[in-house]
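Of the protein chains in this complex, one is absent; all others appear in place.
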Amino acid sequence: MHHRSFGGKLFEGFNYVFLVACALLCIFPIIHVFAVSFSSSTAAASGQVTLWPVGFNLSSYKYALNNPQFLASFLVTLKRVALGVSVNMLLTIFAAYPLSKERGDLFGRNVYSWYLFITIIFSGGLIPWYMTVNQLGLMDSVWALILPGALPVFNVLILLNFFRQLPKEIGESAFIDGAGHWSILGRIYLPLSKPALATLVLFTCVGHWNSWFDGLILMSSPHHYPLQSYLQTIIVNRDMSLFTTASQEELKALSQVSDRTLKSAQIFIAAAPILAVYPFLQKYFMKGIVMGSVKG
Amino acid sequence: MEKKALSTKASLISVLAIAILVLSACGDNAATNNANDNSAKASNTSNDNKGEATVSNTEDAKGIYNPPITVTSVMGLSDQVQKAVTIKPDVVDDNIWTRSYEKELGIKVKYLWTVPGVQMEQKMNVAISANDLPDIIPANPRQFKMLVDSGVAMDLTKLFDENASEFTKQMMDADKQIGIDQATVDGKLMGLPAVNGAIDGASMIWIRADWLKNLGLEPPKSIDDVMAIAEAFTKNDPDQNGADDTYGLGLVKDLFGGFAGLDGFFEGNHAYANGWIDDGSGNLVFGGIQPEVKSALAKVAEMYKNGYIDKEFSVKDSAKVAESVTAGKVGMQFGQHWNPFYPLQDSKNKDPKADWQAFPIVSVDGESAKPMINGSASTFYVVNKNMKNPEAAIKLYNYFYAKDPALSPDFDPIYHGKNGEQETKPDQNFSLATMTSFYPQQNLFIHQNVNKYFNDKDQSVKENYWVKDNVEQIEQYKAGDNKLWSAFAWSGPENSAFNVIDFYEKGSLFLQNGYIKADTESATQKGATLSQMRAETFTKIIMGKAPVDEFDAYVTKWKKLGGDDITKEVNAAK
Partner (left out) sequence: MAIRPSAARTGGSTKRARAAAKLKQQLPMHLMLLPCIVLVAIFSYYPMAGILIAFQNYNPTKGFFHSKFVGLENFDYVYAMPETMQVLWNTIFIALLKIVFGLVVPVVFAILLDMVRRSFVKRSIQTLIYIPHFLSWVILSGILIDILSPTDGIISFMLKGLGIEPVFFLANEKLFPYILVVTDVWKEFGYGTIIYLAAITSINTILYEAAIMDGASRFRQVLHVTIPGIMPIVVLMATLSLGNVLNAGFEQVFNLYSPVVYKTGDILDTFVYRIGLLNSQYGVATAVGLFKSVVSFIFIVTGYKLASKFAGYRIF
């Protein structure tokens, strides 16, 4: 590995340039949002802002951070992510471990698998989902946002495939040493699957952080909206056909809310925490030696 | 359920209540049929109702329920209310309206859910489909039709007749019964219209008068003038910045609508793309397939070809066009009365010289241009047929008319919420009322009195709260507060939005759309296909991607793919 050919170096150079170019291409939109959020509202309203703030000011951040609705929603989201990710991960692990076993080692394995797998593809749709949550009395509770998707089957498949890649012998030898399934799972499987678990934690985090539709439909008042549901109500384009019959007061209010800088500030604040979580989880992806250490 | 109906019967006292009881008993039977489907919450609330209704169904001498009854509803929160909530979190459940309802009517209003206005439609659609509904259901026209079709809506014909106040009825007359007509299905009143006034929907032309002046042009008198102005605004550097960066006419990708649409331009060509017109023999025909539409399209296509319209209009929604307007790239667009508030105020903020003025639409020939107006209500309050005291809904409706219009004998501005007091008294606001319905000529009335104040120096008009409010804002604008320009451009004395509406009204120029009720059966079934076809054909013709003659093929297809059926049904239902 110490000796590299000229061709190898050339390739490496190109590789760097290519990857960095891709990365720059990807941050363009967020920089734009960032620039708009720091610009004056008239500059933003006339589409003058591209990558650098025009008429720099902080007022939209001040406003967003003093908006009780924004803060309340932020808290709901934090609660949802904490509870939701815990429940998701717990159930994902509980489902993936048994299903990673062979047919002979788990009675009814295939029935279980299909039972879960079918739900990825078939669903009753919006209305029955709403009715179910309503009948269970979960409306307006944070559990309405967590329980219906408590078991992310897609993630189960990813994790069980990771589990299956683990050398079988370790599990078996632990078993002979008298360890039960619980301790094999906790002491051997989980520590060995850190990259997979970190990936899934990130996915479930992002999933809960970003979902907005369920909050909008299942919560009974805007105080209980998670952040993205709230954001959706300010981002979405208004139905202008309603303005025709709006009263003067409503119209007056309208002239005050068409503020793109404020929207951008809130979008940015909402995206920031999840972007901050990523590098933290990333260190687990980087630990490629995990597997190697098992045998050593 | 039957037991409850019986016990309700036992508590019956007044003769008047018989009709109500029969209706609610029917409601109960229907509820029994689908008890399975009723959600926990819905049955809870109806139990609440029954609990109170069983004790006493009576009203005291003044018509106050004693003990108070509970009525459920839901609310789409306007921007103002959302702001109020941030100041007083429980404002929706505790405000001047809820307190007065309880004190003066004996009605407690309970909101099952609230949602920001922009998401109201979606949330309501789900609630309707899951049959999870309150007593009073605010519905848009489509939802109104669904509620009527699925049998949720109660027939209010008799109830309204008996319980509507004199003033409420006067307001319906002021509306020429248009709202009531919209809410009537097969001769039965199936909801209470939230009246706003149909004339406010008329098109007008908004032009930057400073650009006209820069180029030495006059306001348009004809469609040819409009096209000439569009040309000059495109080619002659109207903003005098030395750059070729402007174009004449703002247009949104949807082609029609209240801002930068083509409605007004088409109407000037006597073409009514979205309306039903009399063919001269008393039959209604669809305006969108008449030959006038073709010639109007040809003119728009010509403007596009010459660059008077943004080359990229087909991907620009109203927010994007608003950006161009604010950036000072557009000098003219067809729109409606509300444009000064959004987005023209933004344009004015950016460039105080931007002098947007409203002008009446102009004609292609000697015959005067007529703006088409539609219904006067876009929201209907449907009364759930399971509601125990449905007359309470009409009382709430009356109550708004009693307190809100400045013409009402019981008017009190604190119910409306005074301008500038939104921060300190967030619980005083008209949009917190469970049901709202306005004096249909409110806006025009304001303008006419503002005019009297400025033109005739008539101080007395300021006794009216609304007029005073507008006069004060306009005076502040004239004193230099640029942020209040929108009030001036809206109700002000010269070249304002309502100057134009007033002009139409005085000249009896409004053309009433021949059909303003909910979509007919075929329109429901085929509407998606037809509107998609239209959008595709019209956009392509304008962009020169299809010849103007493509319109003829479109008309043939339109008829074949359901248009003829719709026409038949519309004529049968009108």
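In this document, chain identifiers A and B correspond to the written order of the chains, with residue numbering beginning at 1 in each.
The definition used in the following text is that a contact is a pair of C-beta atoms (placed from the backbone, for glycine too) under 8 Å apart; a residue touches a chain by one contact, two chains touch by 3 or more.
No experiment lies behind these values; they were computed from the predicted model shown.
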Handout entry: Residue of B:K305, B:K545 or B:K568 in touch with the missing chain, whole complex considered
Key = B:K545
Practice task
For the chain that's not shown, point to the residue among A:Y61, A:F74 or A:W129 touching it.
Solution key: A:W129
Handout entry: Absent-chain interface as seen on subunit A, which is shown
Key = 1, 8, 11-12, 15-16, 18-20, 22-30, 32-33, 47, 91, 94-95, 97-99, 101, 105-107, 112-113, 115-117, 119-125, 127-129, 131-132, 136, 147-151, 153-154, 157-158, 160-162, 164-165, 180-182, 195-196, 198-199, 202, 206, 210, 235-237, 267, 271, 274-275, 278-279, 282, 285-292, 295
Exercise for the section: Write the list of subunit B residues that the hidden chain touches. Expected result: 30, 33-34, 36-37, 125, 128-131, 142-143, 145-146, 149-152, 253, 311-312, 314-316, 319-320, 519, 524-525, 527-529, 531-532, 535-536, 538-540, 543, 545, 561
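Here is the rule we use: only the chains that are shown with their structure count from here on.
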Practice task
Would you kindly tell me how far, in whole Å, the mean C-alpha position of subunit B lies from that of subunit A?
Solution key: 39
Fill in the blank from the handout: Interface with subunit A, subunit B side, in the complex: residues 37, 39-41, 77-80, 82-83, 85-86, 89, 92, 112-116, 118-119, 121-123, 126, 129-130, 132, 196-197, 200-201, 257-259, 317-319, 322-324, 326-328, 336-338, 341-343, 345-346, 349-350, 376-378, 417, 430-431, 438, 442-443, 446, 470, 486-487, 490-491
Exercise for the section: Enumerate the contact residues on subunit A facing subunit B in the complex. Expected result: 41-42, 45-48, 67-69, 126-127, 130-131, 134-137, 139-140, 216-217, 219-223, 232-233, 236-258
